[in-house]
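All protein chains but one are shown at their positions in the complex.
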Amino acid sequence: MPFMSSATVVFGFFARLSLRNRRTRLLLAAAFIPFVILLVFHLVAISGGGSRSGAVLFRQMAVPFLFQLYIPLMGLLGGSACVGDEIDQRTLVFLTTRPAGKASILLGKSAAQIVISLAIVILALAGSFALGLGSYVFSGEGMARLGKYLLAGALATMAYTSLFVLFGALLKKPVIAGIVFIFGWEYIVQFIPGSTQHLTISHYIKSLLPYKSSAGGFLMFQLEPSAAVHAVLVLLLLSGFFLALATRVFSSKEYVLSEPRI
Amino acid sequence: MISMTDSIIQLKEISFFYNGFQAIRGVSLEIGAGVYGLLGPNGAGKTTLMKIILGHLAPAAGGGRVLGTPMDAGLIEVRRRIGYMPESHCLIPGMDAVTLTAYMGELSGMPRQEAIKRAHEVLYYVGLEESRYRKADTYSSGMKQRLKLALALVHDPELMILDEPTSGMDPGGREEMLELIRDIAAKGRMNMIISSHILADIEKTCQQVLIMNSGSIVSEQHTRDFNSQDTSIFEVGIKGDPREFLRRLPKIQAETDRRGLLRLHLPADYPPMNLFRDALEAGVQIRHFRPSRLTLEDAFVTAIGESHAR
Amino acid sequence: MPVKERGYHGWQGSLAPRRLRWLPITLQGIRQVMQKKRAKLLFFFSAFPFLFFLVAVYVASKPELRFLEQITSLIGDDARLFNLFFTRSGLMFVLFLLSLYAGSDLISGDLKYNSIQLYLSRPLRRGDYLAGKLAVVMFYLLMFSLVPALLLVAAKALFVGGWSLSPGILLAIVAYPILVSLAMAALVLLFSSFSANTRLAIVGYVGFYFFTNMLAGIFSQVVFKNDAFGLLSPERTMRQMAALLFGTKPALAVPPWAAPLVVLGVTLAALGWILFRIRRVEV
Partner (left out) sequence: MEPVLEAQDLSKWYGNILGVSDISLNLTPGIHGLLGPNGAGKTTFLRLASGQLKPNRGRIRIFGEAVFSNPGLFNRVGFCPENDAYYRGVNGGDYLSFMARLHGASPTEARERARKALQRVGLEDVAAKAISAYSLGMRQRLKVTAAMLHDPQLLILDEPLKGVDPLWRVRIIELIREFESQGRTVIVSSHILPEIESMTNNIVLIHQGEILAEGDIQEIRGLLDSHPHMVSIRTPHIRRIASRFVQDNHVLTVNFSDSARKVVFKTDNRDHFFDRLNRIVVEEALEIEEITSPDDNLQAVFNYLVGRK
């Protein structure tokens, strides 16, 4: 069966499956936490409560939450599940004993995961942005700004999910390794000035965000940004590279679905 | 100790629903001491009924007594005195068999040292003495089955509930498991309820059998009643071409069973010994010959009816 | 010569109703955590705050080491000493890691391997099961909070050569770690009971911890400039509670009853949810 058509079939099935999945619903709910907070903030503001503008709330709360915490963790859960769920639930055999290549299976699954995650991230970002900045959204400048956030969010989702698809294909316990990567490596390296930062994913994402103030706290720490085009290219290349490597690993590695029965 | 005359389980009008689907339909039953078989197709409600007895599921209606204790109020008491062997594989990962068995004994109320000693004994008894220090997750499914029996036995209960005890075992293992169950029932004077969809297992171990279908008990009988003879049906095994042989017989009903044996319904005017003559003339050998018995399988099929097979 | 008959033998003992039905679950759980990979390494690092404070207490008790006074002055009185030990020594983070390590798979593993029915076929109720699991996590948390604190009390008494601790402080030293351990154990088990997938439990718990910290910081300091939002973070709430118990100056300007109320409320809600969740598991 041709590569693309089997990947498409796999994509369709798992996209629908993940829409019905409890995990997806939990992730969706989590993504909208900033949105809900903004909503509450506005309601309070209407009744004469709060004083700060929604823009600050968006930048100080929604952006760090989504970029620093949510996107990496969603990438970790969703990415590692691409192979992990098939092993845990021992369903891998159903896919590998059909005439679809393993590469197309993994790419179809990853694509489904990425598309769903992208939809969630874009909805959550755009929703929070609109709620935080109000009518500013409709100005040309506001649109451009939102575009930058969305671009950064989309690329971040792709890069993290692809990386953790690779983790899932490669490792037995991808989540621990992933947590160490996100809160260890990515976090520590940002305190080191110079070019070491270029070894993290978050560096390129930060370079794409439309404001460069370091006042916002730990997300902007020690940033020596790369050029936007450069960052976009690197993130795209990284995603492609991680996925390609993941399919290589997935195609050649054998997965034992349960304990050997001896 | 329960005397032989007491009833072990009394259920009255038990009903149970899974998401609106009625899995148990007003079951009333009284089970005395001894070994009872619970037979029925997949989805008949055997496991559900067992879980209700254990208090894992609360019936929507009805109630009863288990080992003389009211089901709802005496939950802890009932669970202390029952040994349950579930159908599904369940284990605690990373534990070896002795640890797991002793742990279960301890949870049942045995002192720790006693539980460890008893764990070794029961594991030896079920034939796992050589692999008792191995992690239970590396066991084959036959070994897991033995381990589950050991877990159900460790606290020497008064009533054992065994759900599909031979599922997933090879023939040798299955025979040994049935032998163990018979031995426990005889030597330990254990009361048991054994569910199975394998007829031979029930026939070999139980005195009484309850047949379940679609959430109701459709028949209750002694296993020995199944062996009443019906002389006009014979089971015949031949070596050679059966067509030539069958052509020589008078117009009779013949069917082939799962083992490849012919089941011949002979008319009254045909002496069974003529089969040997006809076989000789047809050039085939009769290698197996026996009056057919009404087996548990027949009883099962009659009780359940053809509606199930569709 | 009597020969033991072959075949099945019953057990002659009697099954005693146990008062603490959940205790075997706890003991077994404690043993199992100990056998996990890299347990020793984690425990080693978890003892760092204690070792550091032990040295500090020693230094403070020796007049000849006066040149370190700048450090030792920080732990001048008992209330400050133990408050610092509990809330500013990295112990909070250590407890977070320990609860993650010991608790994240305690219930999800049983959900995955279908083993809740093993427990519920024994004389146990669902509450006993939960109590047993809760105590496993609490044991490890107390091992690295209450126990070292008591050792510090003893060390101080030894080094100084006298007993100066007020009963109020002693009560706080005992009460604070117990409250913290209970709340953290309930939280991690809450995430562990979400699904049979331990990955989800780990990511959920980690995400929750970091997110609430982040949110509390932004809300209370930048957006609303209102300290009440600090209570969103478990870490800040715990600190607030410690300050209350030890009678030191609290970091957040909120009514004194707020922090304990939040801790209690969250703990009870978490335990209630877990029980509800176990009840819905088909065994």
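Remarks
Per-chain numbering from 1; labels A, B and C assigned in written order.
Heads up, the rule we're going with is that contacts are C-beta pairs under 8 Å (C-beta built on N, C-alpha and C of every residue); 3 or more make two chains touch, one makes a residue touch a chain.
Bear in mind the structure is a predicted one, so any value in this text is a computation, not a measurement.
Hidden chain, full complex: it touches shown chains A, B. Only one residue in the set B:Pro111, B:Gly168 or B:Pro242 touches the chain that does not appear here, and it is B:Gly168. Contact with the chain not shown here comes from a single listed residue; of B:Ser7, B:Gln22, B:Thr69 or B:Ser140, that residue is B:Ser140. When you scan A:Val93, A:Ala144, A:Ile188 or A:Leu233 for touch with the missing chain, the hit is A:Val93. The chain not shown here touches chain A at positions 1, 5-6, 9-10, 12-13, 17, 20-21, 89-102, 251-252, 254-258, 260-262. With the whole complex as reference, residues 40-43, 87, 140-143, 164, 167-174, 197-199, 239, 258-260, 273, 276-277, 279-280, 285-291, 297, 300-301, 304, 308-310 of chain B touch the missing chain.
FYI, only the chains that are shown with their structure count from here on.
Here the CA centre of chain A is 32 Å from the CA centre of chain C. Taking the mean of the C-alpha atoms as each chain's centre, chain B and chain C sit 48 Å apart.
Chain centres here are Cα means. That of chain A falls 52 Å from that of chain B.
Residue numbers of chain C whose C-beta contacts span two or more other chains: none are found. In chain A, no residue touches at least two other chains.
Chain C contributes residues 112, 194-195, 197-200, 202-204, 206-207, 210-211, 214-215, 217-219, 222-224 to its touches with chain A in the complex.
Across the complex, chain C is touched by residues 51, 54-56, 75-77, 79-82, 84, 86, 88-95, 99, 103-104, 106-112, 114, 118, 121, 125, 151, 155-156, 180, 183-184, 187-188 of chain B. Contacts from chain C toward chain B in the complex involve residues 5, 7-11, 13, 15-18, 21, 24-25, 28, 32, 35, 109-110, 113-115, 117-125, 283.
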